[in-house]
Each structure stands twice: as structure tokens, then as C-alpha cells.
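One protein chain is absent from this view; the other protein chains keep their places.
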Amino acid sequence: VTRGGELVYGRYADSLFLDPVLNDANLDIWILTNLYDTLLQPTADGKGVQPGLASAYTVAPGGRSMRLTLRPGLRFADGSALTAQDVKWSLDRARKPDNGAWSGSLASISTIVASGNTVTLNLKQPDPTLPAALATFNAAIMPQKLFNAARGTTEAAKAKAFAEKPIGSGPFVLSSWKKGSSMVLKRNPYYWKKGSDGKALPYLNSIRFEIIPDDNTRILKLQAGELHGAEFIPFSRVAELKANPNLNVQLFPSTKVNTVLMNNRPKLKDGTVNPLSDVRVRQAINHATNKEALIQLVTFGNGKPMRSFMSATTPLFAPQTMYAYNLAKAKQLLTAAGYANGFEVTVLALSGSADELAQLTALQQMWAAAGVRLKIEQLDSATRTARYRAGDFQMRAAAWTNDINDPSQITSYFAIYDNIQSLYTGYKSPEIDRLFAQSQQETNPARRASQYNQIQGIYIKAAPIVFLYETPYPVALSKKVSGFVQIPLGNNIFAATSLEK
Amino acid sequence: MRATYVLKRLLQIIPTFIAVLILVFLLVRLLPGDPASAILGDRATPEIVERTRRELGLDKPLPVQFGIFVQHLLRGDLGESSSLKVPVLRLIVERLPITLFLSVYAAIIAVLLAVPLAVLAAVRRNTWVDSLIRGVFQVALSLPVFYVALQLLTLLGAKLGWFPIGGYGETFRDHLYHLFLPALTLGFNLAAILVRTLRNSILEVLTAEYVEFARSKGLQSRVVMLRHVLRNALISTVTLLGLNIGALIGGAVITESVFAIPGVGRLMIDAIFGRDYPVIQGLTLVFAVLVSLVFLMTDLIHARLDPRVQHA
Amino acid sequence: MTGEQHPPEPLLNVQNLTKTFPVRQGLLERWQGKPAKVVRALTDVNLSVQRGETLGLVGESGCGKSTLARCLVRLHQADTGSVRYDGQEVLVLQGDALRQYHRRVQMIFQDPFSSLNPRMTVGQTLQEVLTVHRLRPKAQQNERIDELLSLVGLPAEAAGRLPHEFSGGQRQRIGIARALALEPECIVADELVSALDVSVQAQVVNLLLELQEKLHLTVLFVAHDLRLVRHLSHRVAVMYLGRVVEVATTQDLFEQPAHPYTQALLAAAPLLEPGHRSEVSALTGELPSPLNVPSGCPFRTRCPHAFDRCVTERPELAEIRPLQQVACHLYDPVDREARQPAGAS
Amino acid sequence: MTESASTILSVQNLNVHIPTPRGELHAVRGVDFDLQRGEVLGLVGESGSGKSVTLRALLQLHRKPIRVTGAVHYDGQNLMGLSEGRLRAVRGAQIGMIFQEPMTALNPVLTIGEQIRENLQEHRALRGRPAEDRAAELLDLVGIPSARTRLKDYPHQFSGGMRQRAMIAIALASEPRVLLADEPTTALDVTIQDQILRLILRLREQLGMSVILVTHDLGVVAQTCDRVAVMYAGRLVETAGVTDLFRQPRHAYTLGLMRSLPDIGAHRRPLQPIPGSPPDLRDIPQACAFSPRCSFSSQACFGAEPPLIPIRDGRASACVHHAELPGVVEVTS
């Protein structure tokens, strides 16, 4: 492998807040692990976990505690030692209930004990998701001393100051950052992991992220050799770039599912009757959706039909019998529901998103055949979010990716009303609630898998959403680049990336 | 005379500025969808949204918010971007020069293109040269900026590799090189407007009695053209150019996103979409001041070119 | 005419009419407390026009002739003073009363190219007047239009044409017809024929004379062509820098001009006789700016006879012989003997 | 007309065609005349008769698509068909021109000084201080007080009369031998007009210039000119010494002009206008152009346009009836 060099990578938007705990956007999450390492790490296929800062972990019988052993000689990027105390402090911070959106993933921990190079997590109840949670960005280990030394009097102020110049133990460390324009990461000389040449990773000297929102420009820059890699390649361009001898288009498997969420509530915000509250109508719409055609049209053949509400890359995914494209069936169901003449329904779309627009335009056409007249209302993200949070919508296009290597996250968001009203669809199933609660403490993998199978079956039948397709992460790289991975959770892993001279 | 004139014009900006302040404040608050929602993603719970609103001071009544805003403003504090979590002033200081560079660059390209071509078109009026010049610029005027931008990028940038695709560069020469295509895109558009008016005013000036008089003095045609015709024809063009600088800055919004230039145009759009009130406010104020200053400069140049103005 | 004959009550009587135009000033200057600048277009103008008479009004460009004319027809609002028409104060008229006044007093304009709305045919122009003032029922309007056109010597078919299809002289006729449509008693003609060629001028002048005869019009004839004024007017008023400096019967004014300015004006007008140019220039210097009117007598800066009193004291219009009024200190009995100007007889 | 030693400018068969959207205008139609050294030649005629166009044609100022034909001999050299470069040596240097409108003929954005110096630089190769001095001298010559400071003024800071004088100063900067003056006083008051005409006459004396004075004011002609050429519809219809012309016009149009002026004795009597209006130069009939308005017209006036032919005493007329025209009734003021 070649060592050294600067990789220039085109991102479509910049990160906002590089704090593992308090951030809330994929833009942060997907590069955070390059800066902050976690005790465990997701495997490249996204299905399991592997050792990280902790070289090993053991779960006590009965599942009420977990013991992790830290690697010897761990250091932060400034050279200071990474101790078990840092681990305890970091995890305590991450699980504090009002700290950020992610604290719930560590909610099962009751106390943490640090001694020597071991850390013991005592649990309130058995938690099958814990290893995955520890491999997630919010459980990243931060330097307690440096954090406390940061400017500011309050915890929040310190977090902000620290996030401006973060020091972690990941393969890279932030070197310069012009918000919204570029970010440079430098090699962390203290990184623990070794490369295939036996020397410490990473191979690269630095990574330079350039923020180029316009897809075309990003691609043009890549083609012109001004970038070594570019994310979010529109599917329409995949074939073209694949044909380019200098480029390598990678379609990394993802946990991304593309759906149309429906408002399941009996009444709409304005008090009118909501046709989508009738399960037959929702099923009819699913039947009226030609997934294959959609995949051709929107992803240019780069997607796969959904086989559950979660992606096939999600642990405990169990393929289900889905709604086949069947117009007759759709019409029949609609007639049965009293909509023989169809009805009009409005979908909230994100303005400026070409893919979403293409998708909805296609659906508009398909559903029209069944009498469902789709109106597309393009909104900016702020307005759209406010609208659906308030339950003031009929449909909205949505894509989801998992953040945690476990099905519990997506399930709690998609199917559990008490979290955020099942992604604000208003869908509620006591059956799923019960199964989910059980699964959250089920340490037996087989039983947990069966619970998840049932949950998925119930959800698919109720069809609170329109199931569309899964898509990979399209990344185009120069042929000189090797060893780059984007794992199904979306994390960009540059640790083992190298750049041929 | 000159100094008081400048002062007078500066004083005139103030009321406009105050009105802009109030208007922006209100406009921004009228945007539906609150910034908290914009900042937080899909997954935030209502409590988190509420907390963020509190942090941003959005729970206070409007007049209080305005008071705080003005107070901070007087201290030179434009607030902190709610999405980028950086002081707005710093963002503006970082990015404004880029947009200014681009705008001035574009204006220079526009003038360099427009003046000789307008002269040529006017002198050769109603010939094929005239038709060609007018035709090309008419087409330029009828195409969306982003289309022209993308075509230039594809052709001169990607295909021929003459210019870098987007970016800004480090040194002055880098800037010139990197920003050439975006400046050309904007400049061409502006040139189209300028050529049209300049050609017409040259034609008008050409029929003026004083040009005839100048010719009757036996001056060289170059002298007649430059000193007598162009100087007078440029007067109206300068005003037009000034009025269009605002449009130029507006045009930067799109050009900057196509060419991946981190200027204030792009910042503004991001801020509008992200409901980043402090940034929108700060930028609008800066735009207002900037455009007012450009108008002022236009007036001054106009006064320089046209002696009738100051004394009137 | 003898002194005993008391002139009848004038139809139009202007007293102490003053009109200034503000000059735009910046905020800054106002803050600095600089006095507001004004153009003194008219200062204490006194003038009267008898019924049926033609009063000529002459003077240099910018001396306020048009301003006076416009004040009379209320196109400008005078600052102070009074204009009485047939005993009635004109300056306060509003609404319907003003409209009634305009039916009696009409103005005819100078520029044959801009005095007609270029988008309206002659017929429409005339018809509008008839309609707005309800002068004729709809059915009779066409007849009246023909009548008006023939009155000013235009063919009936002219009604269908647009102004640009006419020559300058013809347009002036249309302008006259438009004014006459109101059947006015008094006409204010501002440089009616100045823009026309001599050959055409005569046509319009004849028309004016003829109409005056036929319709017993009173005319205020503003012009700078002394020859024409002499030909048309019963009496002539001379203005200088916003003031009337001399008023007299035509004969008196041309044969024994009293004011030094009138004398200079007459001397400077070229004669139609070859080789009769006098050796010395009639006047030197420029007309002072009405923004900055000289103290005392406005003419003193160019007057060959100016003396100390002219600097400090403004001469008032005073009768020096029957029907001849002059505003000049030279004719003040105090100074009279000493300083009789050379030109005056 | 033959060229003699004293002739400085000789014009033969000058024609100017101006294309317009509504047809081609034959604005100047076969004009012939000579200008003698030191002479003031008046060119009169009503508005649109082609006076200005003629003057511009003498200096070859017309541009495409206007067509000019004929010959203009200045000092024996035909200016027609001379290259722009060669012409420049004549324009301004040998023949100066002043324009009709003092408001529009000065460049509003250049100071008066610059506009004078421009001329000095081109033709006298004067620059800097000497140019400045000479410019001030010229302004002084035309009677503008405190000339040196006024050099820095812009045209709009001058009054109408001063502008007209400044224009004369510019035209005279390089001491031309011929001055073409296009209605130099039309826009001015009589008192100022008087000053300007005197100025031109004085300069003619001092510099020995020849002047063509275009005007439509017969009074100005009478007071200023030595000889007169009367123009009607693009043609010269009569040329004569000024006294002869006023005593006895030899063209019906000239006579009409004089008669249409008010007569001192005839207070408030009808004038004698020339009926009708001048012809459209786009469509001139095959006849004397004045015939439709002429009270003397007869069969002889039609068929072809009568040429300008010499009649006695160095006069020429294009009137068929020149011999029958009555004298003018006494015109005195």
C-alpha cells in the first residue's frame, strides 16, 4: 500500500457540530468515527460488531453486566493517554438523558465502573442491543481533561468549544475547518490500529473535504481529477461514470430504505376524514406501486425492492411477502373502502431534491391509474419538518438509514407510537409494542429473531407506509483510491484508505 | 463640494438601513417552520425541539427579540449562526470577500466585453456584425444562468480542462483563475444588458450635435469616439451597471452553488432554507449596506462623468 | 387720446403678482441652515388688459413672460398678489368655478409639435373639449367640429387625422381651434408663432386678427419678435428679470421708448434695411440669473445710465406720460433733469 | 459661375440624398455658389430648406448612408472624395464651423477649456501651458470676462449667449480662413444676438475670414451680410448682393418672404402670407418647387424645374417670372 498523500473528497454538505453526543445530523455522524473511536466498531458489512478501543468484551450470565478490556497504550490525538476513566466519563456523558438525541441507546446502563484497563457496565436489565450501541458514534470516547479544559463555563459551551477543535482517538484529527466550504483532517499519529504493512494506520497523511452541493459540479470536478472521490452520485450518472476508465463507482450496501410515509390518523389536521386511515386504502396504494419500474426510473436499476420495513442489511431482517404490483387488486381494495372514484392526496416533498421529485413524479403517474391523484407539494426542509411534526400532512417521502447496528432503532422509530408517533405517521399496534418490549431484553438470539420476524409481518400487513426500495450509497472514486468503505450505516471509513501516487 | 455630496448621500442611506433592519427582522420571523425544526433532523423528540427553541431565544416575544437583536448589533455582534454554530460576523468576513471578488471580477469582464462590442455594433449598425453581436447577447440573456454555467463548466472546465471546476483558490492569481468561469457566466449576462443600452446610447450620442461639432474641428475619429462619444454614452451605462450590481450579487446565489464557491450568495440560500435567522439578518444587512454603497459609488462616478450632476 | 379719458375698468387686472420657484436643496444644506434658494420668476408684477384689447408682452428669454401667462390661467399657482378677471379674484378659484374661468380665458401654446396630444386625432381633441364642458349635445358635436375647423381655415376632413400629419402652421391652427371650442373671451397666446417660419407666421397672425375681429377676443400676446408685437398689439408691456419695466401704447413704446432696457431692445433688433447697423453695441453683459437678482433696479448691471440710487432702491412702475408707465429712477422728478437718457425724446 | 482668384470656396452641383424609412430625401439639389475672400455670404430659407445639410456637406460631415455628390473646391482643392486624414487638415484648421444649437453643440462632459485645447492640439500642436494661454486669449477675444477661470467651467455653467461665444472661440481656435456659421443666433435674445453678430463681423475684419452665415431671419441678413443666397426646398433660388436683394427681389419666393413680414405702417392689418407650406423633399414635382404656393405661377413654371441662371448685376435667379416681379413696398422700421 502507498502511504501518505492527501485525499480530496467531495461532500454535498458540510458537517455542523462535531460532538459525538450532541450532534443530530448524518453529516456529522458519517464522519465522526474518523475523529472519535468507539469501544467496539461495526463490521464492514454492518451486520455485527468487532473490537475497537476495547480489545474484548464479556457479558455476564443473565446479561446484567458487561466487562470491556481496553487495549494497552491507547492515546488521544494530542498524545495524552486514553484511560478507563475517560471511558467512564464519556459513556456517562453520552447516556445522560437530556444530553442529545441518542442517549436512549445507552439507557440500560445503571452504573459504570472503571478500574485499570477494564470498564464494567452494570445494567438495569439485559440489553441485547448494547454491543451495537457501544459501536455507535455517540458512545465514542472523548478526553475528559481536554473537554473540561475547553472554553466556556457550562457543559454546553464547553461542548461547543471542544467541537470546534475536537481531539479524539480516531484515525484522524481535525486540522482546519472553513465551515460550509472545506475541512481538512490530518493523520492521527497515535492511532492504535495497524495496517496491512504492519505499521500504524491510517495510510493517508490527510483528507480534505470540499463542500460542493451541486451534483454536477461535484462530478465534473471528479472527472477533471480535482477530486479523488465524491459522495452522493446521482443514480442517473452511475452508468456514465462506471464507463469512465479513471473512475471506480462503488455502490456500498446501505441500510437506506426509501418509503412514502402516510398519515394513519382517522382525521386530518383540518378535521376532514383521512382516507389513508383505512388499511385497505394503504394496501391499495402499495399494490398500485410498481416497485420495479420505480427502481428503473429513479435509481436507474441501482435499487432493490424493500422486503420489510428495514433494509436487508439490518440485523434480524426477515424477508416478508410484500405487495405485488396489481392494479386490479388496488382498485378492488379502494372500491371496498368506498373510494371507487379514487381520491386526491398531497405528498410533502423536499424542494430541490431531484431524486425525491423523480420518485414522486413516477408515483403520481402510477397511482393515477388506480384513481389516486397525487399532488406534490414541495417544501423546504424547515417547513416540511414543522408540518409533519404537527401531524399536518397526508403523505411525505422519506428515506431512512440506521445509525445503530441493530434493528431496534428503526423499529422503535417506524413502529412504536410512543417514541415519535411511528415517524409521525400515527401508526400504533399494541401487538408490536408488546413484541418490541420483549425483544429489547431478549438475550436469546433465536427468540429475538422470531420476535422481529413477527413485528415485521404485522407491520407489513398494516402498511402504515408505502414500501418502495432500498438503495446503496453511490460513491465515485478515482482509480488511485483504495481501501475506502462506507458501511451500511453510512459511516465513511478512511482509516485504511490509501492513495496511489 | 465633493465631500459634502458624499456625506449627503451617506446620510440618505441611514433611514433605508433602519427600514431594512425592521423589514428583515419581520420577514425572517414570518417564515413558517421554525429554525429548531430546521436544525434538528427527523429523529428529534418534541422535548429536544422545545429545548433548542429556548436556546435560540425563539420563545421570547417579537419585540424583545428585536430589542436583543438591535442591542447586539450595536455591539457589532451579529449573533451566531443557528445551523453552523459560528458567529455570523466571522462567516460574513470569511465569505463576503469571495462574493465581492466574484462580483467585481464579473463586472470587469462585463465592461471589457460590452464596451468594445457595443462600440463595434453601433459603428457597424444594421450590418451583420451588429446583428451577430446583438444576437449572441440576446441568446445569453434568454438562457438561465445555471444552464450557461453548467455548459461552460462542462465545455471549458471538464472537456477542455482549461479552467478548474469550481473552488476559489488561495492566492490572488488562483482566485483569478478559479473564478474565471463563474465571473464569465455572470459577466456575460451583465454584458448582454450593457451592450444593449450602450449600443443605443452610442447611437444616440453619435447623432448629437456636439459629435458633429467635434468632427468639424478635424479631430481624429479615435479621439471623437473615445472622448466625445463614449464618455457621454457611458454615463447612462454606469448607472445601469450600478443598478445591476445588486442583481449581480443576487445572481451569485446560483452561480456560487453551481461553481461550488463558498461565497455569501450560497450562504444566503442555505440560511434561508435552513431558517438560520441570524445569518439571514446579518447577510441582509450586509447586502443592504453593500448595495447602498454601490449606488453611492455609482452616483459619485456618475457625478464625475457628468459634471451637470453635482452642480445641479 | 387725452389724459381726461379715464380708462374703463380693465377686463384683466394683475396686481403685485409674485411667483418664485423653489430650487431643490439637499437635507444637509437645510440642516446647515442655508437660506432656501428660489428662482424669482415674477416680482410684484402689475398689469392690466382692457376688454377687446391686444396687449403685447416682450422681454428677454427667461424674464418671466411664460410664467406670467401661466399664472394667469392658473397653470402655476402664484405666491402672492392678485389677478382679477372681470372683477373676480382668479387666484382663489377652485373646482367648478375654475372650470368656468377656463371657459372664459384660454391659453394657446408655443410649440406646434408638443402642444397636441400625439395619440388623439384632431376630431377627438376637439370633441373631448365639447364633451367635458357639455357644450353641445352629442348629435351636434360633429357639426361644431366642422365649424371650428373651418373657422381656423382647416378642411373638415382634418378631423380624422393625427397631429403628426399636419405642418407646424396647421397645428397652431388646431391649437387655436381647441381653445376656441370653449368660446372664450380672452386668449393668452404664449409665443404663438415663434416656432413658425415667416411665411407661415403671417398665416397664423392673420387668423388671429380675423378671429379677434369676429369674436371680440381680448388677447395677451406674448412674443419676442418686436416687429410682430408692434404689428398686433394695442399696448405693449416690457419685462425684465421678473418685472414689468415699461408699459405703453404701441406707438409710444416704439417711437419714444422710455426705459433704457426698452431702448436697448429696440436698438438691438435688426432692421430690414441693409447696411444700417449702428456702430455701438446696444447692450453688454449677460442677463443676470433670476436665482440671484441684483439689488435695487434689476437692470442696473447692464444699464448704461445706472447711478447710485439704482443700486439701493428699486424703481416702481410710474406714469411718465398718459398711458406710459416706466419703472426707472431716471424718470423720477427728482432726478429727471439731470439724467434724461440720450435715446429718449 | 467661374472661379476667380478671390474665390476661396466654390461649390458646384452639390447634391445630398438622405435615405429615411419613408423614402429617400433629396435634401440638397444641385447647389452652386462661390464664396469670396473676406465676404459674408448669407444663406436664408425657411426651416427644412436644406441650409444645415448644405453646410455639413461642405465639410464632408455627412456619414453613410447619406450620399453627397458634386464638387466643393477649397482653395483650388476638391474636398469631395478626400480621405478622412486629408480632410482633417481642412476641417477645423482651414474651415471652422459653428452650430445652430449652443445647448447641444458643446460636449456637456468636457470643460470649455478642454474643448478649445483639443482643437489647438490637433491643428496647432499646442499643448500644456501655451495651449492654456491661447485658449484663455480666445475666450477673451469673444468677450467672456475672466476668461482663464472660465476655462475650467462646463458648458452648463455658461449662459446661452456665452455658450454661443464659446463655440465661436472653439471654431476660431486655429484661425480658419472660412467660418461656416449655422444660425449662430437663432436661440438667442436680440440683445445677445446683436453682440454675437458684431463679434463675427469684427473677427472677419481682424482675421480676414470669409463667412457663410446661415439664418432664416431676414433682419440678420440685412444687417450682417454682403451677399445673400436664398434657398427653397433644397435649391438655391436666388443669389444677390444684399442691397439689391432687399430693394428688388428677383424670385417670387424671396418676394413672398419679404411681403409676409409685418409692415410698419399697417398696424393690425392682415399680412400677406405665402399660402400653403413647403413641399415634401421626398416627392418633388417636375416643376418649380415654389409654384404651388406662388401667385405668379404660369404654365412656364411647370414641366421642368427652372435652373438658377445669372440675370444682370451679378445676380442670379431661378424664377421664370423674375423680370415681372414688382418691387417691395417700402420696408423700413
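Per-chain numbering from 1; labels A, B, C and D assigned in written order.
In this section, a residue touches a chain if its C-beta (ideal position, glycine included) is under 8 Å from a C-beta of that chain, and two chains touch if they have at least 3 such contacts.
Here is the rule we use: contacts and distances are computed from a predicted model.
Looking at the choices "Na+/H+ antiporter MnhB subunit-like protein", "Acyl-CoA dehydrogenase family protein", "Nickel ABC transporter permease" or "phosphoenolpyruvate--glycerone phosphotransferase", the name in the UniProt record of the chain not drawn here is "Nickel ABC transporter permease". Touch, as defined at the top, links the missing chain to these shown chains in the whole complex: A, B, C.
In the complete complex, the hidden chain is touched by one of A:332, A:351, A:419 or A:441, namely A:351. Of the options C:114, C:150, C:295 or C:312, the residue whose C-beta touches the omitted chain is C:114. Which of B:133, B:150, B:211 or B:225 touches the hidden chain is settled by the complete complex: it is B:150.
Checked against the hidden chain, the listed residues B:6, B:243 or B:297 yield one contact partner: B:243.
One of C:73, C:90, C:241 or C:310 touches the chain omitted from the figure, and that residue is C:73. For chain C, the list of residues touching the undisplayed chain reads 70, 73-75, 98-99, 102-103, 106-107, 109-111, 113-119, 128-129, 132-133, 162, 164, 175, 178-179, 182. Although one chain is not drawn, its touching partners on chain A can still be listed: residues 215-216, 234, 236-237, 239-240, 293, 296-297, 300, 350-354, 357-358, 360-362, 364-365, 376-380, 383.
Residues of chain B in touch with the missing chain: 15-16, 19-20, 23, 27, 30-32, 135, 138-139, 141-147, 150-151, 154, 243, 246-247, 249-251, 253-254, 265, 268-269, 272-273, 280, 284, 287-288, 291-292.
Just so we're on the same page, only the chains that are shown with their structure count from here on.
Under the touch definition stated at the top, chain A and chain B share no contacting partner at all. Central chain assignment: B. Criterion: smallest distance from chain C-alpha mean to the mean of all protein C-alpha atoms.
Within chain D, contacts with two or more other chains are made by no residue at all. In chain C, no residue touches at least two other chains. Across the complex, chain C is touched by residues 46-47, 159-162, 188-195, 197-198, 216-220, 222-224, 242-243, 246, 256-258, 260-264, 266-275, 277-278, 293, 331-333 of chain D. Those residues of chain A lying in contact with chain B across their complex are 14, 16-17, 24-26, 98, 101, 160, 163, 178-182, 210-214, 216-218, 220-221, 223-224, 226, 352, 379-387, 389, 398, 400, 413, 419-420, 423. Partner chain A is touched in their complex by these residues of chain B: 31-35, 37-49, 51, 81, 83-86, 91, 94-95, 150, 153-154, 157-158, 161, 164-168, 257-260, 262, 266-267, 270, 272-275.
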